[in-house]
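Take a look at the structure below.
The complex appears here minus one protein chain, its other protein chains still in place.
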Amino acid sequence: MADLLLSYIALAMILFSIGFLGIISRKNIFIVYMSIELMLNAVNLIFVALGRYNESMEPQVMAMIIIAIAAAEAAVFLSLIVVLYRNKKSLNSDIFNVLKQKDTANG
Amino acid sequence: MDFGILSIIIFLPMFVAFTTLILPFGAKGTRNAAFLTSIVIFALVSSVYYNFELTGFLQFREHYTWISSYGINYSLGIDGFSLIILMLIATLIPSAYLWLWEGRTKGYWISMLLIQTGITGTLFSQDLILFYFFWEAMLLPVFMIIGMFGTGNRVFSTIKVTVFTIMGSLFMLISILYLGVSFFNEYGFWSFSLNDIVQINNLTRTEEIWLFFGFMIAFAIKIPLFPFHTWLLQTYSNSPTGGVFLLSSIMAKLGVYGIVRFVMPIFPELYKEFAPIFVWIGIFGLIYFGIAAMMQVNIKKMFAYSSASHLGFIVTGIFSLNVFGMTGAAFLIIAHAMATGGLFLLVGKMEYDLGIKAIPALGGIAKKAPIFTVFFGIMLLCIVGLPGTNGFVSEFLIILGAFGFSPTAGIVSAFTVLIAASFMLWMFQRAILSDSGNDVSKMTDLNKKEILGMLPLAFLIIAMGIYPDWFFYKIEPTIQHYLLDILQIRN
Amino acid sequence: MDNFLLAWIVLVPLLSSLILGTMYLYSIKVTKIPNIVFSMFALTAPFISFVLGVSFFFRLLENSDVIIYRAYKWLSVDGYDIDMGFMADQLSIFMVLFITFVGGLIHIYASGYMKDDDGYGKFFFYFNLFLASMLLLVLANSPIIMFIGWEGVGVCSYLLISYYYQDSENVKAGNKAFIANRVGDLGFIIAMITMFYYAGSNGFDYINLELGMANVPVEVLSFIGLALLIGAIGKSAQIPLFVWLPDAMAGPTPVSALIHAATMVTAGVYMVARFHFLYDMIPNVGLFIAYIGAFSALFAAIIATKQTDIKKILAYSTMSQLGYMFIAVGLGGYSAGIFHVFTHAFFKALLFMGAGAVIVALHHEQNIFKMGGMRRKTPLVYFTMLIATLAIAGIPPFAGFFSKDEILLTAFGSGEYFIWIIGVITAVLTAYYMFRLLFVVFHGSNYKENRELHSLSKNMTMPLVILAIGSILAGFIGVPLLLGGQNYIGIWLEILNSKALHVEHSIELYLMGLNILAAVIGLLIAYKKFFNYDMSKVPEYTGLIWNKFYIDEIYDRIFVDKLKKLSIFISYKLDINFIDKIVMGISNGFIRSGNVVARLQSANTRMYAFSMLMGISVISTYLIIVMR
Partner (left out) sequence: MIDFIYVLPLFFVGLGAISLMIVSTFKSVTIRKGSITTLVFLSMAFISNLYNLNTGDEVYSHYPFIDIFNKMIIVDTYASYFSTILILGAILTILIGIHYFEKHKEFTVEFFSLFLFSVFGMMLLVHANELISAFVALEIASISLYVMIGFEKVISKRIEASYRYLVLGSLAGVFFLLGTSFVYGATGTTTIGTIGDMSLNTFATNMNLLIIGGTMILITFLFKIAAFPFQNWAIDVYSGAPLPVTAYMAATFKAAIFGFVLRLFIVDFDLIRDFWDDALVYVIILTLAYGSFLAIIQKSLKRMLVASSIVHTGYLLIAFTSISALGESGASSIIFYLVAYFLSAVGAFGLIAYISSDDHLRITYDDFRGFAKIRPYMAAMLSIFMLSLAGIPSTIGFIGKFYIFTGAIEAGNTILAVVGIIATFISVYYYFKLIAIMYFYRSAEMTNVPPLKGVAPVVIAFIALAIIWGGVGNTLVAYFPGVDLLIDMAKLSYESLFVG
């Protein structure tokens, strides 16, 4: 039973890492968003697995809550994507760099 | 004297400053208020001076709790050493005001008043945090007065001097906190008051050395001692007259005061152990700055160098670990403050009239302004250390002290009689006396106010030279107390 | 009893000088005060002091023990008191007498000399201040009080030399004098401090010092002696610190007469005599002093033979006469030295004043070869100058003869034959250059018959006469027993003389004759070369001697230039380019690293996420490391 839990957690970790790497490597905002969702769901997986492991309902509830929050985030994220696209006519996250450190004082 | 006279002396100028700041005073009104304040304070201080008993211990104590949770107290007190500096401040500031009488703005006077508060507060504090408090607070009006009314590249030099000084004092702060904590660890309750801090004895030697230098760096920058002097030149040559007057004649001395007040009682052993280093740093500075001053063209920079050289000599005195050196140092603090202060006022007038700081562009002043020249000469001879002025008495005593410390030091430090004379007289010849064909027609002679302001300085310089013992008996017990009780030196 | 009058000897000139100073400032700022008022205050002071001095002189005559007056406690540190004390013993009172007397005369002379100078009041302010300091110097009862007077004298000479301050040359000369004196003072201070620590345990006045020195190791004593000697050399313009004296002639002539002939320069001699108890214990240092004196005397005499400026000649002669005095005091013949100080004061003051008279008469012409024939124009000056010249040349019975003879006798008697020979040669040269001056100025065929001379006022000529009489008579207070005389001065100052010298009368006679012979030789050479000297061609001097052996240049090369270079290096190179660079370098370092850090702010989300990943992985690695 325990090793089964372990394998679940391992899977969750893999998903988590994929998500993280996705944030780092992909330029497209949508994919960045999906990667975040992926990471959240990886955590959810852990919770559910844990709940199954020591027959308690708590982790399931937590998973539910997390999904809810993820939905809230999703709303903000999608609306933001719309605004960004309207602003720059592009989904490439690398071109959003107006806040780059430009002027550097000397002396 | 239990109505808190010291607090009044500290906070009266600040109060006047803020009142004039808020109320619609003009420049003139502010000036009159400031002058009146300085006179009142002079009266208070002289009453302190006469009620001061001839012991080496603190008097006029005041003690209130400030931040009880960390045992930080508002505690004041003075002893002979602070007394003379206090008397000095009270005497110098009114005459300085008489000199700055015309053409200064309101902000100028307010800054001067605030500086006075900072100085006196620093002088009275018997609690390390309180001392640090005033020590830093003193910096702000100086920052303002140099930056707002200075000349030349004033913004840069102001920032430079501020950062430089604050760096030093922050290291001091760390040392203070460390001392407080180790006091807490030893005795189980918080206190930063000097009397408690001196009882710490759970510090290892390494810790002590670090803390010692933490303190010393702050004071060495303020004084300034040899490697930390570079802020001095730009600051002195760019400051307005009032600022450079206070910087040179009083604040620099507060560095020395800090060493005597805090470093000596807290680290008596290290004080004795490192005395040779500082005696020699002092002597080195004396000669180094003296030589540097010779070819300096900017007259204010020359005086900056010369006062740095004298302050090195003062440091030699206080580290010479005998009564002659220390008394001499205390005396040279007065002498130098009066002479250099006077010289900076005079030069400030010259700059104000002619707008010239370069020696080659001057000359022929003596014919235009004889009285100016007379006072200039008196101050100059005091700097040179001519017998009959208090400059000689102090230098002689310090040389005695240095000789008592080590004959070589004594003989080397005796060269002071040559150094100051050489560059001062040469400057006097080129800048004041001889006709160099420059146009100095705008130079005016002293008016009545200025004469009135300069007379006390000149009088004291000569009186203290002819009858020094008048002024010694107040401070001598304190010095004895330092040597016998604090440093445990019998000589 | 009325010892406090001792203080008044000093106070009277001091007060008068202060009054004069304030009056002068008042007169230039507010309303002009007539010179007569100034003169009133100025001229009375020295005579009051003189009278007081005389009164003490008589008190010392009846009982010869030292009179001491402690005015107040000057300084009291650590239970150790230094008094502002005055001491009158034979030596100091003797000095007081001739200082005030000659000084008074020079005051009178100056009142004529400066009468149409608009700094009249200022001049006498300095003059009396100088007198006060000089009197304090001789009357002080402890080295430190003496030092006050000592420095006061120095600064007054600075002020008086640079009296015409508009011309920077004069001020330079003043600075030179002050700095050279300062070098001496350095020695003095070092000596004082060493004395203080080794011999001053029970008081710092001369008497206690004398007691204290009994048990001080001799090498320390010789160190003190040498250090003091530096001071003496500085004041009395001996080798190697003499350079200031010739330049000091930039001041008005009365100044040269008072300071650089009669009083100030003799302070060195006085000091050595004052510290006789020290030098008696270290004879070899004394010998060193004597050698310095001898060489200075010869050196100055040689230079003087080729000078053309009348005052410079006199200045060098002063230096060489001071050399004689140093020979005497160095060899322990203090009374002889002081005797020469005394006589020299008369005839040298006279010479300067005569020269001054001539200079004034010729509208400030100082080159002797542009004068000539003054004998007929100003006979009075001529005669007085003649007397003085005879006196300095050492022709009996004039004053200089006796004193110089006694000095040479001392040299011979103490077996220092080399010094003695130098002394004799110097005597020849002295006679030569003095008579050269006399002949050229007064006898030389004058080539400008028709030029009207500036008239000399009464109070310029009157002192000349008095001093001339003095130069004739002054010698007779020290006539050696040999000539059936009575060596009053020797008796008066016998407290100083430790060792008696015994020379057979026959040898003494020979020596005396030899001296006269030397003087006469010099006179004859001068007569042959310069009597009726053809004034049409002014000789152009060149060469080593004319250039004073290039001593000034050498000093500049060695000390001054090096110092200036060093100063420039420090204040314009080292401080700015090195020390300040370090300070500013640190702050610039912060800013530079700030610019490096700023590159990380690329505003790229993925980069930020990546840096987060890096951070997290570092932390996780740390975890793994720690947890096992």
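Lettered A, B and C in written order, each chain numbered from 1.
Basically, a residue touches a chain if its C-beta (ideal position, glycine included) is under 8 Å from a C-beta of that chain, and two chains touch if they have at least 3 such contacts.
Treat the numbers as computed from the prediction; the structure is a model and nothing was measured.
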Out of all the chains shown, which come into contact with the hidden one? A, B, C
Checked against the full complex, the residue among B:8, B:67, B:277 or B:455 that touches the missing chain is B:67
Of B:56, B:180 or B:290, the residue that touches the missing chain is B:180
Touch rule applied to subunit C and the missing chain gives residues 587, 590-591, 593-598, 600-601, 603, 605, 607-609, 611-612, 614-616, 618-620, 622-623, 626-627
Residues in subunit B touching the chain absent from view: 64-70, 74, 129, 132-134, 136-137, 140, 143-144, 147-148, 154-155, 158-159, 162-163, 166-167, 170-171, 173-174, 177-178, 180-181, 184-185
Those residues of subunit A that touch the unshown chain are 16, 19-20, 23, 29, 32, 36, 39-40, 43, 46-47, 50, 54, 56, 58-59, 62, 65-66, 69, 72-73, 76-77, 80, 83-84, 87-88, 93, 96-99, 101, 103-106
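As a working rule, only the chains that are shown with their structure count from here on.
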Determine the centre-to-centre distance between subunit A and subunit C, using the mean Cα coordinates as centres, and give it in whole Å. 97
Using mean CA coordinates as chain centres, what's the subunit B-subunit C distance in Å? 37
Based only on mean CA positions, could you tell me how far subunit A sits from subunit B in angstrom? 65
Junction residues of subunit B - those touching two or more other chains: none
Multi-chain contact sites of subunit A, meaning residues that touch two or more partners: none
Interface with subunit A, subunit C side, in the complex: residues 588, 591, 594-595, 598-599, 601-606, 609-610, 613
Residue numbers on subunit C that touch subunit B, as the complex places them: 25, 28-29, 72-78, 84, 144, 147-148, 150-152, 155, 158, 162, 165-168, 171-172, 174-175, 178-179, 182-183, 185-186, 189-190, 193-194, 196-197, 563-564, 566-568, 570-572, 575, 579-580, 583, 587
Quick one: which bits of subunit A touch subunit C in the complex? Just the residue numbers, please. 20, 23-25, 27, 32, 93-94, 96-101, 104-107
